[in-house]
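One protein chain omitted, others in place.
A, B and C label the chains in the order they appear, each numbered from 1.
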Amino acid sequence: DPALIFDLGGKFDKSFNEAAYNGAERWKAETGGTYKELEMQSEAQREQALRRLAQAGANPIVMTGFAFGEVLGKVAPDYPDTKFVIIDMVVEQPNVQSVVFTEEQGSYLAGVAAALASKSGTVGFIGGMDIPLIHKFECGYAQGFKATRPDGQLIINYTGTTPAAWNDPVKGGELLKAQVSQGADVVYAAAGGTGIGVLQAAADAGVLSIGVDSNQNHLHPGKVLTSMVKGVDNSVYDAFKAGADVEPGVKVMDLASGGVSLAMDDNNKPLISGEIAGAIDAAAKAIQAGEITVHDYMADNSCPVR
Amino acid sequence: MERMPKWADVILTPLISLALAFALSALLILAIGESPAEALKVVVQGALGSSYGWGFTLYYATNFIFTGLAVAVAYHAGLFNIGGEGQAAMGGLGVALVVLALPWPHWALALPAAAVGAALMGALWALVPAWLQARRGSHVVITTIMFNFIAAALLNYVLVNLLRPVGSMDPASASFPAATHLPKLSEMALALGVDWGRNTPANISFFVAVAACLLVWLLIWHTRLGYEIRAFGKSATAARYAGISALRITVLAMLVSGALAGLMAVNNVMGEAERLVLNAVEGAGFIGIAVALMGRNHPLGVLLAALLFGFLYQGGGELALWTSIPRELIVVIQALVILFTGALDNMVRMPLERLFMALRRKGA
Amino acid sequence: MTAAPAIELRGISKAFGPVQANRAIDLVVPRGTIHGIIGENGAGKSTLMSILYGFYRPDAGQILIDGKPVAIADSQAAIRAGIGMVFQHFKLVPNFTVLENVVLGAEDGRFLRRSLARARAELKHLAAEYGLQVDPDALVETLPLGHQQRVEILKALYRRADILILDEPTGVLTPAEADHLFRILRSLRDEGKTIILITHKLREIMQITENVSVMRRGEMVASVRTAATGPAELAELMVGRKVLLRVDKGPARPGAPVLEVQGLRMVDAEGVERLRGIDLAIRAGEILGIAGVAGNGQTQLLEILGGYPPAGATLSGEIRLGGRPLPLAGSQGRARRLAGIGHVPEDRQAEGLVMDFTAWENIAFGYQDAPRFQRGPLMDNAALRADAMGKIARFDIRPPDPDLAAKSFSGGNQQKIVVAREVERDPDLLLVGQPTRGVDIGAIEFIHKRIVALRDAGRAVLLVSVELDEIMALADRILVMFDGRIMGERLPAEATAAELGSLMAGVEPALADAGGAAG
Partner (left out) sequence: MDFATLIQILDSAVRLMTPLLLACLAGLYSERAGVFDIGLEGKMLMAAFASASVAYATGSAWLGLLAGIAGAATLAGLHGLASIRFRGNQLISGVAINFLASGLTVLLGQKTFGLGGRTPSLSGAARFGEITLPFAESLRPLPVIGPVYAELVSGHTILVYVAFAMVPLTWWMLYRTRFGLRLRAVGESPASVDTAGVSVIRLRFAAVMICGVLCGIAGAYLATGISAGFVKEMTAGRGFIALAALIFAKWRPWGALGATFLFGLMEAVANRFPNLDLGVVTVPSMFMNALPYILTVVILAGFVGRAIPPRAGGEPYVKER
């Protein structure tokens, strides 16, 4: 059986753990198979969980989150016959598939959409903890926004420095209000449970928000401009489906492969004008064609625009 | 003459309280539609049923011993140190800086140096609140809470901007060199020819923690400083009469307390993760409060309470890992254990006392 | 009125855990009388009265008021039955005003304004009627103890108490205040109120009571008419053996000056000058007594000499010990002890002892760094215990259990622990504040003997006490302090209580002796 390990945020984090869960459930529904799932309780359990699952014969073992990288590098060689899939991190081992997403590309599109949907010319970004991964989102978003609206204003907030930063909808709402009071009328939230508060407050304040990781358009129909969807669910689904035949190596999930995308559905249809849809499409094509390169914050820890 | 025999007070009362807490937990498990017997089996099996489980239980217990001792030492001086979380986090920074700064040839050299680094950083993080309390009267409860947040911010900054290897996604320091890896208890057992607790994080720091218990016991009850700490904690006016300086005791007690909390990093950062990650403390600082209070601020009590919490933590982890019971159940069980053994203990003690008094009267 | 007694207790028993504090006690107090109760520390006096006041519940026994059995489940019931009580340790809220304290629990209605207004008027009336003046708006913690006691009495009267219990009321009073209190008690009695007075002072029993009951170890051993007995008999009944009621001491043989104080001034943190230029000298082999009403700077003088001036105080002047000047500033407690100054502080519970420490730990308190208590880097707990065992034996500290917490000893035995510690160090100078406050006569006798023995061994003693009797009996010379100044010096043999009393009140007697003050 395959197995799935969720990172510390837990499987209902409204973010990528939940997406992974959804992918696994879809596989289960379609194939009628069973899988083993584990939620991390503490840092020390990572290795324990990996080893126990490997010993129990789970294959492949999928895990979400860069925090597993270190441990997986240590554990994978001990179980050469087991396949491991790690999401959001590259681990170079012969039996590991590393799935990474080009969040900067999806966020670029979100920036384009925000730029065009904004009437005021000011948009916002609200991140959870100030960590490199979230800067990747921020930087892609900023690039898309500035490319579309060079004179526009971008307001950036991070919620905190403790794990509470991911679970503080009250603070998320307040940050949104602060950004709105500075003129922002489209705000992109990459902040887990805090983002729920951002989307809510945006809906209340009558401004647009952009969801993240999963499709969050349905949370406030007609008020969420779009969501930057990371295809974690698909990756998990694919891995489960491939079973023991998962292909090792780095799998880059980018725009081209549909790994990242903007969610379009009935909920946000009224918000996406032809102009916006066109611009998003154009940008997506340009990126796929290599005409636009979206700078990856992780490459050099800096962002060309701010 | 006491109301009841000492053994009844220190053994019987907590055991009955514990039984009550577990009984209530069982009801709760029933209420959420699971089997208490099954859960109990998983917990006990997972935490104590194998050398493997022990390897985790002891690892968690080690963390809690350090933070529990930290709270206990401050408590003896009448200070409530809620800052274990921040101090332990800073201790982690101390360990990382020491280990990464020099090419250590052997762990036996790196361990003492890292311990000093951890203790110094932890102590430093307690120093400011201590000094402010003694000199400016700023309540140590507030300042240590604030310093927890400040430590988190500082660590966030240092890990993301300074210690993170280039190109790494993970807000964590580089991995520590292999030479500085501490011997795991399993490796030590293997050296003695025993196959014990393979691949578990318990490491030599456990002995450091036990030694710390002993040292704290000596400090508090067998040194002049300990005598003065206790005197000051029990009666500040009497301490003045005896020429005991409030500033000196407050600062020293908090330094020792902070250093103990900081030392936890030897276990989790150096012994387990072998690098510094964000939020490495994982709330052990707060559990230390419960451990100290339940252990009645005595090192032996702290040791036992830490083992109990290590057991619950590991057993609960297993429960969440291998059954469909959510991990929060174990938080509730922990809460009930704290409540019954620590706060509702008189609910058991009072009737017991009456019972023993009645028995005695009949016997007399 | 003569028919039923105001109070009748039948077979009252009370145990605190294993301690039997009261054992089948019977007591009858006729209406309109003052009834004394005496007994050693821990005899159970306070417990018995607390039961009468509904603070504790008896394990067995019956209470009759005016011949009718009443159930006194709590203090509310006692108050309703017309009982008021002034506790040994006052039950006042320190940071409340006098008015708030009086009103607490006896408010009229939900809102305070009415209650406070009525209490203010009533207080004025009571003050005038009984001479119980206190500022109704003063915070209780700022009042001298004598005034706090007035507040307690006012509380009882405000609640229209018919029966008033006073538990060791004179322990905190100056002689003048005590006289004043007794006048009040007499006038209350004359109005038909019934009063129970607990005291350790036989003189007071003889002076004011009609009947007296003696308690020993939880039992009522005797109840007699005061006129039919005398101090010696009472003392013997109390202690169970013959007690010396006078301090037995020979003439002093003073030697070289040990302590010289010159121009000592102290301004406290609030900017009030508490000591206004104190000059004094004590010689080896003499006891210098300082008399004065509490609150006239004696406390501060002792604290400064002991090396721990009040926080934020500014000091000036000079203190020399054996000719060498001592530094004034900072916390000098350790240094003073090393220099040979022992100190029995005024407040044994707050200063002299750590109440949660065991007896043996307290035996080293303040001397924890003495070399003989150290063993390498550690403290030599075995040596401490051995030392404690010796002191417990020599000072007859009861129970002789070094592992008992200080708070579990009775007041007298607590004081013995402190005295044993300070006296046995054989200091060159012993500072003693209120050594026998609240202590029973057996223990008083013992403590006085040890102080005299120290003097006879050629040591200097500075004795501060508000008990004029104690000063007169112990001191070789007497200084009287008033308002931070030395008002005059007298020799005990020549001084009269009246003369000292007026000095204590700040009044120079007509024949003021110009060069009186030492220095």
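Definition applied: a contact is a pair of C-beta atoms (placed from the backbone, for glycine too) under 8 Å apart; a residue touches a chain by one contact, two chains touch by 3 or more.
What you are looking at is a predicted structure, and each value in this text was computed from that prediction instead of being measured.
Colleague: Counting the whole assembly, list the visible chains that the omitted chain makes contact with.
Modeller: Touched by the chain not displayed, across the whole complex: A, B, C.
Colleague: Pick from C:Y56, C:Y308, C:F365 or C:F409: which residue touches the chain that isn't shown?
Modeller: Considering the complete complex, C:Y56 is the one touching the chain left out.
Colleague: For the full complex, which residue in C:E107, C:D369 or C:E499 touches the chain that was left out?
Modeller: Checking each option in C:E107, C:D369 or C:E499, the one touching the absent chain turns out to be C:E107.
Colleague: Kindly state which of the options A:Y158, A:Y188 or A:Y237 is in contact with the chain not pictured.
Modeller: A:Y158
Colleague: Could you please point out the subunit C residues that touch the chain left off the display?
Modeller: Subunit C touches the chain not shown through residues 16-17, 53-56, 74-79, 85, 87, 91-96, 100-101, 103-107, 109-113, 115, 155.
Colleague: Considering the whole complex rather than only what is displayed, give the residues of subunit A touching the chain that is not shown.
Modeller: 10-14, 18, 130, 155-162, 164, 167-175, 177-178, 181-182, 193, 196-197, 200-201, 204, 219
Colleague: So which bits of subunit B touch the chain we can't see?
Modeller: Looking at subunit B, the ones touching the missing chain are residues 28, 32, 80, 82, 128, 132, 136-139, 141-143, 145-147, 149-150, 152-154, 156-157, 160-161, 286, 289-290, 293-294, 326, 328-336, 338-339, 342-347, 350.
Here, only the chains that are shown with their structure count from here on.
Colleague: Take each protein chain as a node, join two nodes whenever their chains touch, and name the resulting shape: line, ring, star, complete or other.
Modeller: Here the contact pattern is a line, an open path with two ends.
Colleague: Taking every chain's C-alpha mean, which one sits closest to the mean of all protein C-alpha atoms?
Modeller: B
Colleague: Can you compute the centre-to-centre distance for subunit A and subunit B, using the mean CA position of each chain? Integer Å is fine.
Modeller: 36
Colleague: Where in subunit B do residues touch at least two different other chains?
Modeller: none
Colleague: Spell out the residues on subunit C that touch subunit B in their complex, using ranges where they run on.
Modeller: Spelled out, the residues of subunit C in touch with subunit B are 17-19, 306-308, 331-337, 343, 345, 347, 350-357, 361, 364-366, 368-369, 374, 377-379, 381.
Colleague: What does subunit B use to touch subunit C in their complex?
Modeller: Residues in contact with subunit C: 1-3, 218, 221-224, 226-228, 230-231, 234-235, 237-238, 240-245, 353, 357.
Colleague: Along subunit A, where are the residues that touch subunit B in the complex?
Modeller: Where subunit A meets subunit B, its residues are 38-39, 41-45, 47-49, 51-52, 66-67, 69-70, 88-89, 129-133, 161-163, 298-299, 301.
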